[in-house]
Structures are given as structure tokens and as C-alpha cells.
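Here the complex is missing a single protein chain, while all its other protein chains stay put.
Now for chain A:
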């Protein structure tokens, strides 16, 4: 593996629910794949030029394959459509990662909340919670049962896994689930923006760090803190760049010839994380928690900007 990139071969491809296909990916020479933990995702560089992130939903005790599940999106920008319609067993895809912005931390109880395809990162978490004998509950909502993947993998867990389709049961009662949580519980949520936003609201009364979430799409941020240009100093070379309002820090850095690996360019994947040595960033990513934002120790130059006149970064 060079520079965090390597090729994977599609070993199996199977439709596991309406509009959702599961892929099993292996290293083409049959070697071990890099280790991962629940919550991790890989980047796939699809041959149509797009890079997309997919949560690993298989079994980490099998070091020889990764599993991902891909929803064919109605307004697909081409990623999911390519995987569903063109990618075939035997094809090679370029991989980046795995990376993890959604780690399972210790808890006395877990509440997992999944919306639709958001079940994928939570599946390995659920299996691990069960292995560690930590009590957990799952709320898994979707449009209708036939479009919800992995129900068969959850059935053996009985009542702990609440599987509700909107067609028959209506919306999940998130507020009730959170209010019933014992002390020391952690809430893990992956789902559409409306669900994550609602849960953020409900969980605001819990101790900091109680809610861990991963979004499908980038968080909607209000406009940038500043509408004027600012300076970015690259500490290792001493170069000072001027970043104009419409330009990303990432582009300015790359234009100046400094090495910086990026991937999603949406503040989702975490590839371009860069340490901030001085100055205050205008965080516009969907990864950092509020506390991490306040610490200003690092930022994601693909989307985040500067709130101060100058930002000194470790590049």
C-alpha cells in the first residue's frame, strides 16, 4: 500500500434490500487488509473519477475481506449509480483508508439510532457491544421494510433491535428512547440530516460527548465567518499564502506546492486533517464534535476556513 492507496477486487456483489447492494472486497493477491474498528469507512475511487466514502459493515475478525453496502441514491451524483449499474464481480477499485471518525467508545449502555442505509456503521458496533456484554438498544427506521438492509442479521437480537418502517409504524420516538437512557449511556446515530439534527437537539441535555454521529451528507453551515481574504502560514516552510473568499485553503495550499492529501473535499472523510498551530479556524466540516471545534487543534482545509486574519498550520 503506497500513500494510503491500494486496489481492492470485488469478490461478491449481492442485492440485500431494495436499492441496496452489498459488496465483499478483497486484496487482489489475497493479502491481509488494513485493520479497522467499528465506525471506520473506506474511500473508493471509482473509475468514473468520483471518490465516495462507505462504512465497513463486515467482520473485523476476517482480515481478508471488507464488506460495504451501497444505496442507489435517487439524486446520485454518479457514485452509487456506478457501483449498482457498472461495477462487477472481478473488477478492481482503488481504495483509500480505512479511516475512523466515528469510534465506539466505552459506555455502560449504548443507544444506536439508524436511518435507512445508516445501519451500516452501526452493525459492527452492535455486534461488538454484544461481545463485550454491554447492554444496548437499536432504533432502526426506514421507509419500508423491503428497503431496509440487514434485518436478518438483527433479528436474532430480539426486542433490543426495534425495526420500524415509516409505512406501517410511523416515525421513531427518539425523545422517548433518549429520556429512558441510564447514566453512562452513549448514543450513536447515523442517518439522514433531519434525523441527526433532531437527535442533536434531544441529546443536548446529556453530558458532553454522549452523542456520536455520522452524517450521510455534509452538514449545512451558515455563511463563512469572514467575507474577506486571510493569510495562511505554512509553519514548516514559512510560506504565507493569501486565501481569497471563494477559494478553499486546500486549493491554496496545493497551488503553493505543499503536499496535502485530500479525498472527499466536503469535510466528511477526514483525510486532509491538518494541525492548527495559531489562529482560529472557521470550522465547516461534519466531523469534529463541538468540544473538538473549541479546542482548535486541527481543521479540515477542504472546507474549513479562517476566522482570524492569519492561520498558522502544520504543513
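Keep in mind that, in the parts below, a contact is a pair of C-beta atoms (placed from the backbone, for glycine too) under 8 Å apart; a residue touches a chain by one contact, two chains touch by 3 or more; residues count from 1.
Criterion: contacts and distances are computed from a predicted model.
S.K.: The hidden chain: which UniProt name fits, "Cell division ATP-binding protein FtsE", "Glutamyl-tRNA(Gln) amidotransferase subunit A", "Cytochrome" or "Putative glutamine transport system permease protein GlnP"?
M.R.: The record for the missing subunit names the protein "Cytochrome".
S.K.: Of A:10, A:63 or A:312, which one is in contact with the hidden chain?
M.R.: Of the listed residues, the one touching the omitted chain is A:63.
S.K.: Touching the absent chain in the whole complex: find that residue among A:21, A:104 or A:264.
M.R.: A:104
S.K.: Which one touches the absent chain: A:30, A:156, A:208 or A:238?
M.R.: Looking across A:30, A:156, A:208 or A:238, the contact with the absent chain belongs to A:208.
S.K.: For chain A, which residues lie in contact with the unshown chain of the complex?
M.R.: On the chain A side, contact with the omitted chain comes from 32, 35, 37-38, 60-63, 103-107, 128, 131-132, 186, 207-210, 275, 289, 291, 314.
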